[in-house]
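Excluded from the complex is one protein chain; the other protein chains are retained at their positions.
On to chain A.
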Amino acid sequence: MNDARAEADRTPTSNPVLRRALAWGAVLAGVILVVSAVLGFVFAGVPGLLGGLIGTLMAVVFMGITAASILAANRFASSDLFVGAFFGIVLGGWILKFIVFIVLVVVLRDAEWLNPTVLFLSLVAGVLASLVVDVLVVAKSRLPYVSDVELPKAPSED
């Protein structure tokens, strides 16, 4: 009985939702990447194009890291240290992400080869679009209430 419980799949039910959100986020990122690059090129030339590309990539990658970190942390679902590992990985990933983001902002601010205004606008567009994708995916998701529960097996005859 104990062996059966230990072998049961304890992966949380959130994995498919997070995977779908990452996939749709990537699709929408491609669309916004093209739109912001074209608009940036029209209004600000090559620096605008690069600003649009980098801004969109920053928004989508940094917004996606949260879902990716939850997916990574869920791999430890069967571990005894799951709760600690989960919040350690998710929150540790979060703070690392913001440190990298601030460093990127400081470094790219004075770069001559991109347009900071286009970068900012495409970053805002990317962040908002990724929020829209997240909300739509969650709203359309079907998360069972009880799938993490292991139902008791019928007693065997012997």
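Following the convention adopted for this analysis, a contact is a pair of C-beta atoms (placed from the backbone, for glycine too) under 8 Å apart; a residue touches a chain by one contact, two chains touch by 3 or more; residues count from 1.
In this text, contacts and distances are computed from a predicted model.
Which one, "Transport permease protein", "ATP synthase subunit c", "Long-chain-fatty-acyl-CoA reductase" or "Alpha/beta hydrolase", is the UniProt name for the chain you do not see?
"ATP synthase subunit c"
Give me the chain A residues in contact with the hidden chain, please.
Where chain A meets the chain not shown: residues 12-15, 17-18, 59, 62-63, 66-67, 70, 74, 83, 87, 90-91, 94, 98, 101-102, 105-106, 108-109, 116-117, 119-120, 123-124, 127-128, 130-131, 134-135, 138, 141, 143, 145-149.
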